[in-house]
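The structure appears right after this line, and notes come after that.
Note that this complex is displayed minus one protein chain, with the remaining chains in position.
Entry: chain A
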Amino acid sequence: MASTAGTLDSPVKQIQIEGMVVLKIIKHYQEEGQGSEVVQGVLLGLVVEDRLEITNCFPFPQHTEDDADFDEVQYQMEMMRSLRHVNIDHLHVGWYQSTYYGSFVSRALLDSQFSYQHAIEESVVLIYDPIKTGQGSLSLKAYRLTPKLMEICKEKDFTPEGLKKANIGFEHMFEEVPIVIRNSHLINVLMWELEDKSTVADKHELLNLSSSNHLEKSLQLLMDRVDDMSQDIVKFNTYSRNLSKQQQQKHQYLQRRQQENAQRQSRGEPQLPEEDINKMFKPPQPPPRMDTLLIAGQVNNYCQNVKEFTSQNLGKLFMAEALQGHN
């Protein structure tokens, strides 16, 4: 679903994040995200050559009340104004979102990212996966929409013909940008201090052998998506069948018309007027293909995650075997 940024000609080739931003995102999810779907927030920073530097972020409140829209814009404006007073970069460069087992390819994400990328060309969306992080390694990925997808979103032409023209597959929807974490010297000093004063972590989550729970959940989600996809495919098939049937009917009608006209000509009667066929045979509504693309992208994402997980676990199992062998 993601192609490396090196091959595409995008304005952003690498993302550089401050350590503090990472900690803030983790904390936001930990405190406010339990149970609910996603937590979101805004990223602030600046663009340096072909790098996007993210230097700060602030979270969004949850959409609990009805006047969510009005609240959001005002909240954002106030936040940015206040941050400007304390010399924090107030340039919007993107947004972040947490995800549940990797299910983030949705219409909402696409719309938001499109509006961001339209306004600010270099913006990215950071996807933070708390469950994967809890398993031992920080999972933070940055995505942008490919230029092709931007074109399509602008046109809003989601019919099959439109997509075929653009020749876009689910692999070319998002591009992943590599992330690098950077810490200033002062923060490094802080890290030394922390290491000194804190206890050694006694949980090595990464070497945990239990896998069935996580696999089950992922496969469940994968199955749901595949079901959605098959439904979508059925819809598309009925549409194409209807379309072809209608073509046939039109053809037949035209033929009959011509025959009758020929007959009338031979009898010397006035010809029947040419009726507008299009009004009689209304073409069926072509189903929007955007959802299919999104579902395909999501399925692909799930598969990638599952494969990564299984390869890690295989490694761990072989290690356990080696350990047992010495017993």
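Definition applied: a residue touches a chain if its C-beta (ideal position, glycine included) is under 8 Å from a C-beta of that chain, and two chains touch if they have at least 3 such contacts; residues count from 1.
To be clear about the criterion, contacts and distances are computed from a predicted model.
With the options "Eukaryotic translation initiation factor 3 subunit F", "Acyl-coenzyme A oxidase", "Serine/threonine-protein phosphatase 2A 55 kDa regulatory subunit B" or "Beta-hexosaminidase" in hand, the undepicted chain maps to the protein name "Eukaryotic translation initiation factor 3 subunit F" (source: UniProt). Taking the whole complex into account, chain A touches the unshown chain at residues 16, 18-20, 22-24, 26-32, 56, 59-61, 71, 75, 78-79, 82, 85-88, 130, 133-134, 136-138, 140, 160, 163-164, 167, 169-171, 178-195, 197-198, 201, 203-207, 211-212, 215, 219, 222, 226, 229, 233, 236, 289, 292, 296, 299-300, 302-304, 306-308, 310-317, 319-321, 323-324, 327.
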